[in-house]
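All protein chains but one are shown in place.
Showing chain A:
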């Protein structure tokens, strides 16, 4: 009897030893190792909505790390706050052979506040952990469970979100009561999810397998357009003790207005008086709005404090009035309150801000979209947009941070989708003119004037706003020529439908054109040379030019007596679907004239045209660096 027992014990031990090799690297298909810093071996995520105030969110994932870059993906980072409770975290580490070499628990995690560096305060914290393993590859397996005490925002499933990470298998299941109303949105997911019902519960499961690693490609479209995202939004929700229901932007906008905005628009009597006085006698709503916007710019500044209803509720207008600061929500709300006093309606608009143009998803309403707030003033036939966090932007100008995209307006009658203005390629100009005298020692001296308009208005806005030594430093960065010296620097702003910034200065470029063996070498394009773009092989993604523009440069060089162009003048023209480039150099009497015009078109082009695109740009780079050779 005893002998048998021992036998069983040995067998059990043996089977455990065998079972310990769980994630051998040799099991990864070759195609997934190519260009991968890490591979998600196995990922199972289950969101189980037990009640609107109780969503169990369970994650189990195993990631194999091939190199240092891959460690970013092996690092487990969990953000939590009052509405997100970490129930358990544990994990194990395996070597290349798949044998366990370590394990860890919640105690091994570092806990820190998660306040963005631009914020004064946010009530979010973060726990993070990275195992210490000296040899690549290794595999780390995590298992953790969160409890969400709300169901307004349920984390989306984004299995292929990371660059340079392959996915062997990932699966997401959402479970809720059979009678619960939910809305589902999947983007770029091929196939149909699996649905199952039973015991009064229903589930939907999505899964992907064997996705090779993708790398970032320059001039490529917003990843949202080709990466997989699955979002689930319950119709009836609970959030920070607020209840509501929505199934479209209109309803969510109505709830947001009522719950978050309606009670914060009141202003103290003194400020109301100030506003009335400011707009007194002004004829149009537009003039009134402009005066009030300038008042806002004088009186307030941007300070980010993210508290209250998950960071969605703006600071009340009377608070901003008293403190003189607020975040984007608070400042937009304050501006709205000022306009309201003057009897001008306006909309609080949620936008996905950033240099890349991203739309609010028109076919799927959900609360987590957007990261910034702007104000829309629907003047008759003249809708005006206001960025309320900047003290420098002119009235009615949004700039590249929020231009040309769909935004979500929250109004008393409900939500609606609107579109911010686009600055056309032809209007977004940078026009430069200079007359420079070439001295015998190769030094250039003269005057340069550059006008920046529409989409290019912001190019030198920061320089214009600075002064003294700081301004010189910024100018040297923008005009990075050896020993460059600026004098009589001046900036003029022209507001209007298309705002324009005009920069003028006198400039000296010592020994810019060196002489060697009787020849003088002059690169005619001094300050606007197009940088190269990488010549990516095997391009996978479409070519995307986010923002087009028109640049024109006209430089006249006054040559010393007897010096002539010996390398010959040139006239180059390139036309392409991506834009148009023209450059000429010619001598006229004692002047050498350089003219360059470059129009870059915006838009999306098929992947196979990337080679053509890089050839176009790199050819321009070559021509921009071309030298004129002068001699007696």
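Keep this in mind: a contact is a pair of C-beta atoms (placed from the backbone, for glycine too) under 8 Å apart; a residue touches a chain by one contact, two chains touch by 3 or more; residues count from 1.
Operating definition for what follows: contacts and distances are computed from a predicted model.
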item	value
Protein name as given in UniProt for the chain not displayed, "NADH-quinone oxidoreductase subunit D", "Bifunctional protein PyrR", "Zn-dependent protease with chaperone function" or "Transglutaminase-like domain-containing protein"	"Transglutaminase-like domain-containing protein"
Residue, one of A:110, A:195 or A:487, that touches the chain absent here	A:110
Residue in contact with the excluded chain [from A:97, A:177 or A:324]	A:324
Selected residue (touches chain absent from view) among A:105, A:196, A:495 or A:532	A:532
For chain A, the residues touching the chain missing from this view	33, 35-37, 66-69, 102, 110-113, 115, 120-121, 125, 132-135, 298, 301, 303, 305, 322-325, 391, 442, 465-470, 472, 476, 480, 482-484, 510-511, 513-514, 516-519, 521, 523, 532-537, 567, 614, 618, 621-622, 626-627, 629
